[in-house]
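Here it is: the structure, laid out below.
Up next, chain A:
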Amino acid sequence: MNSSSYSMVPIFYSLLKASGLTLYYSVAIVSLGTLMGLILAALYSTGRKIFKAPISLFIFLVRGIPMIVHLFLFFYVLPLFGLRFPAIYIALVGLSIANSAYICEIFRGGIESVPHGQTAAFKSLGMSYWAGMKEIILPQAMRNALPPLVNWWVIMVKLTSLISVLSLRELTYAGREMSTFTGRPFTVLLLVALIYFCICFPLSRFGDYLERRFSYIH
Partner candidate 1 sequence: MNNQPILQIENLSKSFDSTPVLKNINLTVDRNEKIVIIGPSGSGKSTLLKCINLLEDYQGGKIYFEGDLVGYTEDENGSTRKRKAKEIAEYRSKIGMVFQDFNLFPHKTVLQNVTIGPLNVKNKSKEEANKHARDLLEKVGLGDKIMEMPAKLSGGQKQRAAIARALAMEPRVMLFDEVTSALDPELVEEVLDVMKGLAEEGMTMLVVTHEMDFAYDVANRVIFMNDGRIVEIGPPAEILRNPKSERLNQFLVRFFRTKLRGIEGA
Partner candidate 2 sequence: MGYYFDIDYIIRSLPLLGKGALMTIEVSAATILLSSIFALPLAFLRVSKNKYISGAMYYYVQVMRNTPTLIKIYIAYFGLPSLGVMLNPVAAGLLALVTDHIAYVVEIYRAGILSVGRGQVQAAKAIGLRNWQVNYHIVIPQAFIQSLPALGNQFVIAIKDSSLLVTISVMELTMVGNRMAEATGNSYEVFLVTALIYLVIITTMSLFLKTVEKKKRFTY
């Protein structure tokens, strides 16, 4: 009858186990998404139309559609083409691909925020395009891109909660499960929020620190 006789400790423990999954998924989509975003940004920066056009289209499509709809598209539409994979891989790859568009924009922003005078400077020294890119432009571009990148990683950790909508197990899913099980949804969900906060807040602070540190140099 009255379900308030549950001790919260085993519940908390079970939530912690689920947050392990969340961390694992976060690392996965952050790594994959950042790598893909980097490649896209590199291809785009070559300036060649054969890369710029499809990448621009891709970014336009991703940014114009909510993330949860992207998940549904990957999840429900792909199998219709005969592509069947375990659900969790579809979710992770789908999220990585979608986020790679945003990350590509972050890297592009980093590259473009390097003053154009730098390019003129290294060219007049006689450096080749690639050497100049490697020694002068990219280091500065990476430095500029790092704070918004880290901030986007925090967003991606939060996005892993969408995986629960596909009935896949992670922290948010466990939270909903536990709140019906214990009959104390507010307490359980608050705990879930707390765990997310403990994961994300240090990362956010790191991002803020990077922002302060790198804006000082200019």
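Selection rule, in plain terms: all candidates are chains of the complex that A comes from, given by their letters.
Just so we're on the same page, a contact is a pair of C-beta atoms (placed from the backbone, for glycine too) under 8 Å apart; a residue touches a chain by one contact, two chains touch by 3 or more; residues count from 1.
For clarity, every value in this text was computed on a predicted model and none was experimentally measured.
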item: Chain touching chain A (counting every copy) in this complex, out of 1 or 2; value: 2
item: Touching residues on chain A, where the partner in the complex is candidate 2; value: 60-61, 63-69, 72-73, 76-77, 80-82, 154, 158-162, 164-165, 172, 175-176, 179, 183-187, 189-190, 192-193, 196-197, 200-201, 204
